[in-house]
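Omission of a single protein chain aside, the complex is shown with its protein chains in their original locations.
And now, chain A:
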Amino acid sequence: PPGEAAVRPGERKNLKPRRLIDAGGKVKKGKPHCSQTPVLVRGMGRYSRSAMYSRKALYKRKYSAAKSKVEKKKKVKVLTTVTKPVGGDKNGSTWVVNLHKMPRYYPTEDVPRNKQARKLRASITRGNILLILTGRHRGKRVIFLKQLSSGLLLVTGPLSLNRAPLRRTHQKSVIAASTKIDISGVRIPEHLTDAYFKKKKLRKPRHQEGEIFDTEREKYKITEQRKVDQKAVDSQILRRIKCSKLLTKNLIK
């Protein structure tokens, strides 16, 4: 069937099947497939638009909304051009304007690109101990909880052991140890997302006379919400850590 396409080796299947209605009025379920243009360079496919047209057999696949019989009988004459009057003596009285103008921009890829899947190093798994390399907590060993949607890692000290709170870190600034804790039963609150951890702008400039130089930066205050969440996560994890003295010592700073 024309809706199918062979998947090239090494290409990902990540498109949702589109609802296609062919000329016969039946709904076809397109099979998920990926871009037929092998990528040459980011944003540029191997085959041109016209080449892709014939490769995908689009001449066979012309789908349109199902028409009623009455509609089919009515053949609407679509105006393609319009004649407009022109001023001036020697310009001829009229000129013909194309109603359907050629597009100024042709996208280089025929298929909309999907978001990249978040990569996570194989050495970093849930419950893994990570060594933090940068930032104020550098040198501390913390426990990896999960990867957030932005790709950053959510980790926790736990706070009572090494004063490292629930925090985001980047994969690149972390060494994964081979030591793991089994945190399979630990439930991490759903609201711990990137937006929750995002830095908030603290300073409020107030442009009033005499006060321009007096306004100080508001200090970062730990919200109650954070304390609650920290406790919620840490209590679960500490239970699992305390089983092993060596492990606790490892994490304590």
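To be clear about the criterion, contacts are C-beta pairs under 8 Å (C-beta built on N, C-alpha and C of every residue); 3 or more make two chains touch, one makes a residue touch a chain; residues count from 1.
Here, contacts and distances are computed from a predicted model.
K.L.:
Which of the following is the UniProt-recorded protein name of the chain this complex doesn't show: "Histone RNA hairpin-binding protein Histone stem-loop-binding protein", "AP-2 complex subunit alpha", "Large ribosomal subunit protein eL33" or "pantothenate kinase"?
P.N.:
Cross-referencing UniProt, the chain left out corresponds to "Large ribosomal subunit protein eL33".
K.L.:
Would you mind spotting which of A:173, A:236 or A:250 touches the chain that isn't drawn?
P.N.:
Going through A:173, A:236 or A:250 one by one, A:173 is the residue touching the chain not shown.
K.L.:
Could I get the residues of chain A that touch the absent chain, sorted low to high?
P.N.:
Residues in contact with the chain left out: 121, 123, 133-134, 138-140, 171-176, 253.
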